[in-house]
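The other protein chains are all here in position, but one chain of the complex has been omitted.
Letters A, B and C mark the chains as written, and numbering starts fresh at 1 in each.
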């Protein structure tokens, strides 16, 4: 194993709130037990190969800025091995329990299917060996079905059935590898599942293709006995002008249409929520309400910009409220908090990557502790219960449970000559109450 | 019957493309037959009481500007009758086949349920008598469950079950009235069905309330034998920070969740599509793909502003493409093109209202004629068919129809060692082709 | 003096961070000295008549919800006196040092100029008497030149010169009153100074009108010896589709064009910054850089919505960074923190208004204390200085001060065969550092 960018760095330790060391955790005391479980178990942090190892600082207006030695290897497979070495060094430094990857993050495309699969499996073996001596497990695997030109018009939704077949074969092998590596989930992000213009798009046909594709995946999961969750990651607008998996509500409708409810959950991302016109907590609460909350890509976007900036999270209020809704929903289960977050293009010092993760992990831990306090305190939940108390009365229940009809409700309402008086929503008081936990 | 703002105006006639009279139609030759039906039957234009008769020019920063004599009546019921007289005068001037209303547009609230219903039914009778001597029919009726303070925290989704009951009673009577008046559809717009902050909102509870409410409506429709369509109008963001009926895809998921598919369709609005981050044609194509396209609110928004401007449509390209997808979907059936569009706050001359409608009607007719030409030409449809031709092959069909598995597809893909080559999407050529129809 | 909504409420006191009383300040210890001045002097809080006394809960889709007894008076002047009584009661409860008003907030329009001025001056006298027994002073006065229909096409920028004259006369009297009442500033917000469509707008003509209008104001200020600041409040998009005072940079260009630099500063609002696509701290830093930072409207908007929500501020990070830039710029001087913030439509309990202000005041005080700590700590400023250190070298200075020419710089650069190496911007480290202050 070669020296990597991170070999010389010590593991980041918990130093307590008063620590002045920027490379110590002040809040992430992994073994601290809150609400019955350790922070490690609640948060299940994962480093994403994609953003933490595969980004080079390029943007649509500029060339790469980040020095990543593994990208310059003449032999791409040697580069892949160097990258894996660096990755596991980084995992050690951060002491994270999980990581996640796309097939293309860990092994290079070879132009054709067989060569690409060969590269992939060779690197899966390599990762397997790395994991033997590492505490870091696999949160999820996934296939990159969006970067190569063959996917430019979609993977499952491509007008060319050969691309569908290529994609299906790729996913089969990625699922096999995820199972082999003990992955807790398998994720699908439909990067190119969408359209640029309706002029060249048969929307209904493409949705049917996507629905069938996902059913193939679910059937295969059961066939091989993979006990991880299958997760879809909603995102609107980017890279396709319209993406089919727009947001939680859209994917929920899709899952019902294609008979996938109960089989597939969601991997929600803060920045994707923003692009869809929602708050992160909204997407979490919606998914929880529909029973499809699976896992989180924990980052932040810039509400003043119109694309995925994928920044490390640092708005305490936003993250705390998001995690509050996660706790209310019973936690993340097999999911986790994956850092689908990247350092800025100007953050070119290797240490910047470590600072970014340390800040992000500590931020989330702090936000979680705040959310846990809000849960333990109970006043927010109590106010909510109180507001809907009327619905627990028998007459109200009858309206909900199908015993009453529109006619019977109308008759009684007229009989009582209703003139309901509005009641304060108390938003400012509740906001003031929330402020007390920060 | 009193003199109204419009009594003195003659009916607007078709004058042909070369007409220089701003109060003649240049394209809306109602009896012209295209694609097997007259323009009147295809477009089914409706004037909306709400925007055309009930607006006064007020905005969040300013007082009313529009002189509407019926608003100044000391007796609100006399005002309601005057308004109805003016409305039917306007319908006559415009020669429109349909109109639409909210209960509150036609009759004043009385503070309590019984009084409000009494006012309403009195005015329904009045409208019924007006319709006897008018060619204008009712496209749809609906209930305004959002303006009165009692609805400030929702109608069906209110934390107070009495508001639910009040709303249910109101809708029952509105459906009765719509049936009585021969309405072709009944619409529900969830103006306050949403939330301001999750801090005081039980999202899952509220969705269940909304789902039950809509089932009550559907059950009642069958009970009374109303043969119109039940329509939901999707809208995001306004007036609630989050509205439950966000867009087509969201409502589609909702309909499935509450067993309403096949019973409820959508009334789509251009400006609402825009606020949700979609094009109008996207929403139409999605609804068509899901089999829930019902009717249109035909207006335009301002993409530079973040609220419903509800302007009269005038972008020929946007309207033509929207109507192209309507035609592809088989037309609007019992639905129509409702002008949910209002004149600007500065358009204070009574004639401005007529000019606005004449422009809007003519614009839509022209756009429809263009769309029909694109359909008849067939090249756009042909290019689409050609692009997906591969999917009509047996091997491709097997992947879609459930005969192939992920494993079998992968095995064959590996056997063939696929390396699919990308094919041009030809967007610019198609855009150039479209330009030829304008 | 009558009983008001607030008469029975005690004055809100400072109770310290551990206070559990929602109607005590936990952070706003007005006399606490930080950075050489008391919090009262730094923050100069003002209650805005407009949002706190004149709002009724109406929105574009719904009727008023807030019970404000002074709005129901048959005699509008009696209503104005009742409103003033309630206002000064509220000021007493909150113990705020300042308030602010539009002419129309304190006295009703009378339809014509003379009557309106008569109402206004009568109420100015009334306020003067109220102030004699109050600790609350006037932060600024202003004229509402946007609500009445006469202003629908602009005040200073109206195509009708009579509206310009009406507006000029109104502002003259408002300035007189502001001086009489000891106001520290006079504000102009160009609510209708903009356009709906270029089709009916002569943009250059209107800008010239606006420039002349502002010069008239400045000349009059000097004439009467008013020693307050003249402030413009930038805002984009609302209510006009395009507003001329779009943002800081736009107004800065306008001030230069019409010779007003040095005479006019800015009243910046957080929500207006957001609508213009900027952060609040950006607008503050820009204004500070241009030497035109005057005062703040301290509220928050919703980045997911496209209009002025004018909520009470509660994002600690945003407010702290905004105030950090205020402190860097030398503070607010004669300006202050005006609560251009309104309670939500559902916040109908009279106490909600008090809770909202208490939360807002405490929030800002807390954010200021954090900002002050960042200033005292000095590391953020130090990092900034360090980053630009190269520019303090003589060679670099020569490039800036006009001694070098493009040719001489090029010659030396070629001689040195420059190949500058990029240096990390360290954004994540700085963000982590900032997190430590919260």
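Convention: a residue touches a chain if its C-beta (ideal position, glycine included) is under 8 Å from a C-beta of that chain, and two chains touch if they have at least 3 such contacts.
Keep in mind it's a predicted model, so treat the numbers as computed, not measured.
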- request: Could you tell me which of C:66, C:123, C:276 or C:323 touches the chain that is not displayed?
  value: C:276
Message: Given that one chain is not shown, which residue among C:209, C:229 or C:299 touches it?
response: C:209
Message: Among B:30, B:90, B:124 or B:356, which one touches the chain that has been omitted from the display?
response: B:356
Positions on chain A contacted by the hidden chain, ascending: 57, 59-65, 146-149, 151-153, 191-192, 196-197, 237-239, 241, 275, 302, 304-308, 344-346, 348
- line: Residue list for chain B contacting the dropped chain reads 22, 26, 65, 274, 277-279, 303-304, 312, 314-317, 343-344, 346-349, 352, 355-356, 358-359, 362-363, 422-429, 431-436, 438
Message: Need a quick check: the contact residues on chain C for the chain that isn't drawn.
response: 111-114, 117, 149-150, 152-153, 158-166, 168-169, 171-173, 196-205, 207-209, 212, 215-217, 219-220, 223, 236-237, 242, 246-247, 249-250, 252-254, 256-257, 276-279, 281-282, 285-286, 288-290, 321, 325, 380, 383-384, 387-388, 390-391, 393, 395-396, 399-400, 402, 404-407, 409-410, 412-414, 417-423, 425-427, 430-431, 434
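By our rule, only the chains that are shown with their structure count from here on.
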Statement: Whole-angstrom distance, CA centroid of chain A to CA centroid of chain B, is 36
Statement: Distance in whole angstrom between the CA centres of chain A and chain C is 39
- prompt: What residues in chain C touch two or more of the other chains?
  reply: 65, 304, 344, 346, 348
